[in-house]
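Have a look at the structure below before the remarks.
Every protein chain of the complex appears in place save one, which is left out.
Right after this comes chain A.
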Amino acid sequence: MTEVDYAVDDDTIAVVEDADLPRRLKDEVYETLEDRGDATVEDADELAKAVEARYIDTRVEPLEPVGTVSAQSIGEPGTQLTMNTFHYAGVAEIDVTQGLPRLIELVDARKTPDTPMMTVYLEDEYATEREKAHEVVWNIEATKILALGDVSTNVADMRVQISLNEETLDERLITPDEVAEIIEDNLGVKAIQNGTEIEFGPEEPSYRDLLQLVEELRDITFKGIEEVSRVVIRREELEEGDEQFVLYTEGSAFGDVLEIEGVDASRTTCNNIHEIHRNLGIEAAREAIIEETNNTLAEQGLDDVNVRHLMLVADIMTNRGEIESIGRHGISGSKDSVLARAAFEVTVNHLLNAAIHGEIDELDGVAENVIVGKPIKLGTGDVDLRMGSINPGPGGQAD
């Protein structure tokens, strides 16, 4: 007998436990019975039965082809999504791919999204103090030389001259020494630093080399993460009127950002499912796929699509422990059945390969059974119906 923490008698427990209900609902039944106090065992039985009837009624039916239904439920509203690539996603300053292109990108499991982006949450004082939050910003946003000061080329002396802006240096917590050092490391030149002035040039006087140096200088990331070109800081309201700073980035380097002091790794996300997979594992990637597809649909006013459909898509994409795309290079291309693969794309190659490897098509799936003209093993095709016959033959019995 199951132990129950409610004031109900054993007979009641027996009838309630007998019902085909999840723990949560059984507990609710006990609670209701307890509240009423005067319920008899018959009452309990009837209540349990009624709740069970409601529960069973809302359960997905066995043999239902849930895959096809989910695929249709995501594909059908596809015609209502926009093609316009750029749209504003909450933060007006950052453009993010939206609509159909984004949905396609997600189910394709593209290695990098068209517009990578991160939402960085901060912890403790970093989230509440603007100064502190900015510290994190400068550790994330890639700082290029043009942000730090002016660059000029002195053709006469064959020198590159940088005059750094002291204010920005202070703000971004970087000293002129450091700047000079980074330049020396990256360009392999001797940089002469004098206060906020830095000067260097090619070893041999050459106009081409000089220009080359300037080009290279512009590409150096002095501070922050190379991949992140821009960070937008926003003050957002929490519940209870509290406020916090949240960072939105253009470009993403999820693993690097999680390491940065002040970043709340438990809430920070990015829109690249592969980065999430690499850093947080396959279950997180699954969540990310659900979240991203759901947001993409919701952004276009299709938030009524049941998440369960998106879950199924995310689950099949992550079923093997790595992210597989939906299509020729992923799930459809790795099906067991030769005919199913041939019927999808690159028909001839699949047939030729099957011949070489001596493959056997067991005809279990849907597409291959349609091809050979047999009933498919889903839904009503998955049950056999026998009708009793009037005179049972020698082989078969009427049943």
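FYI, a residue touches a chain if its C-beta (ideal position, glycine included) is under 8 Å from a C-beta of that chain, and two chains touch if they have at least 3 such contacts; residues count from 1.
In this section, contacts and distances are computed from a predicted model.
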item	value
Candidate names "DNA-directed RNA polymerase subunit Rpo1N", "Electron transfer flavoprotein-quinone oxidoreductase", "Aspartate carbamoyltransferase regulatory chain" or "Class I SAM-dependent methyltransferase"; UniProt protein name, chain not shown	"DNA-directed RNA polymerase subunit Rpo1N"
Contacting the left-out chain in the complete assembly, out of A:13, A:29, A:96 or A:162	A:29
Positions on chain A where the hidden chain makes contact	25, 28-29, 31-33, 35-36, 39, 43, 46-47, 49-79, 81-84, 86, 93-94, 100, 103-104, 107, 230, 232, 303-309, 311-313, 315-316, 319, 326-327, 330-336, 338-340, 342-344, 347-348, 351-367, 370-372, 374, 377-380, 382, 385
